[in-house]
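Only one structure is covered here, and it is reproduced in the block below.
The complex appears here minus one protein chain, its other protein chains still in place.
Our next item is chain A:
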Amino acid sequence: MPQVPYAITNGRERMPELPETTVIKFNPDSVAISVPHILENTRYSLSFPERKKTSRHYFDTFDWKAFSSGLTVQSEGRTLSIREISSTRIIASDTLPSNTLCFMAEGFRPGKFPTILSHISPLRAFCRLASFEVVSVKWRVLDHDEKTIGTIIDESISSINDANKGPIFHIITLTPLRGYSQEMATVRKALQGETVESVSESAAGIFQELMRHSGKEPGDYSSKITLKLDAEAPVHESALRLLRFTTEVMRRNEEGIRKSIDTEFLHDYRVSLRRARSILAQLKGVFDPRTANHFRKELKELAGRTSALRDLDVYLLEQHNFPASLPPVLRGGLMPFFTGITSTRQKIHRKLDRYLGSEEYRNLMSEWEAFLSVMQLPDPDKAPAASLATGKSARTSIKKSWNRVKRNGRRVSRETTDPELHELRIDCKKLRYLMEFFASLFPSDRIGPALKQLKQLQENLGEFVDCSVQLEFLHAHLDEASRNGCDTGLAASLGGLMTRLYEKQEEARSTFHASFRTFDSDRTAALFEELLTERINK
């Protein structure tokens, strides 16, 4: 990684980042090199060495959020630290809850460490990804005044499972203190000159190698659609690629759902499932309707099996926010509500877990995957649009969907009734999915602004619908509780919550027309026109 001397933030000059750590990698089988011996030929000396032998574990979220934020999360002994990947500097540390394979910010006492964790990823769990046995010697490098100018750490890293196989990495890490990069460069050159088998790398590069060695590829998961489509390819082929992609995402999330690692696994799974259904439904004439309808039905049913769990997850995620919206006297009443939800969630999760492990699910998925693997174009009588060019098909379907959003949005009455808003939200979602499927066909500076306009409208509608779904849920919960002799505390708290939700819902309703007008503006129209008439880039 290149060293950026002055990071610019908000147009203002900032302190340069700490000098970057360099790592010199040696062939693990090569003869031991002696750091003190090599340093004898420089102007610098070494402090007394500190020797250590530890197990080191690396953690990250399923979607590599620490890595993509330029950080590593690692433990040595009971000490857990968040480090800057490039300088290896510790940013925060805490104690690892014993024998933990996964953790979230909530598991720690308030402080810098959990704050940074939840900043990296508020909803995902950090799980142990790779473990190593590390034997290290650490020195401080001193100048003629015995001022420390940096540190040298000589590490032999072995795989934790077969440590007796010998080290897989032998690395020497040089970390200059601020203001001493030049001095440490002399030391680095001396070390590098010593052996032909050494390679200099960034600390980030070494981290990636360590992960790969454990069969992990940093940054290899994202639920976002990253496919590059070919505008000239038949849309049938592109649709299959998209569906294979969304199915792959579902597959990769199954384990996390079953182990209940965090709520994002189910969330991503459901989004992918919805995307798949949306492709089947929206790309008319691309598939044989009989097959498409069959799978639409199956996938809908599958989605239905997951929605109860998601609903409960949504409440549990709000667990810490709900009480604050109630007056203190009503907060206690929520306790039984949440304990109830937690135990219901357990039951429902067990059921879904069983289903995902069942023969029935296996058969469904293999039937679906078999369908996706057949690249042959379907019978043109049954699927007349299958051979259309992807680019053309993308433009027509987006245009149609956009027009529908406009038409239906303009039709929303002054009263803005619930069904009107619910339906419009679905229209928007469809448009959003189409734009995301085909995003790679358009220049990103065109599709970006158009998507942004749409997202703003979706936010308003989303707020409205979320409130109404929650209201319905609470109402049902209250009904059921009253049949079982509900206590007044719970009833009052739920009532309080419902009032708040209703207020929020009504607020969203009252701002709908204004936010739709912003969407249905000349500016949005121009953005979409430009997007859709533009020659599609190849």
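By definition in this document, a contact is a pair of C-beta atoms (placed from the backbone, for glycine too) under 8 Å apart; a residue touches a chain by one contact, two chains touch by 3 or more; residues count from 1.
In the analysis below, contacts and distances are computed from a predicted model.
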item: Candidate names "Beta-ketoacyl-[acyl-carrier-protein] synthase III", "AAA family ATPase", "Cell division protein FtsX" or "Amino acid ABC transporter permease"; UniProt protein name, chain not shown; value: "AAA family ATPase"
item: Residue among A:26, A:67 or A:180 that touches the chain left out of view; value: A:180
item: Full-complex contact with the absent chain, from A:43, A:78 or A:147; value: A:147
item: Chain A residues touching the omitted chain (full complex); value: 5-6, 12-16, 143, 145-148, 177-180, 182
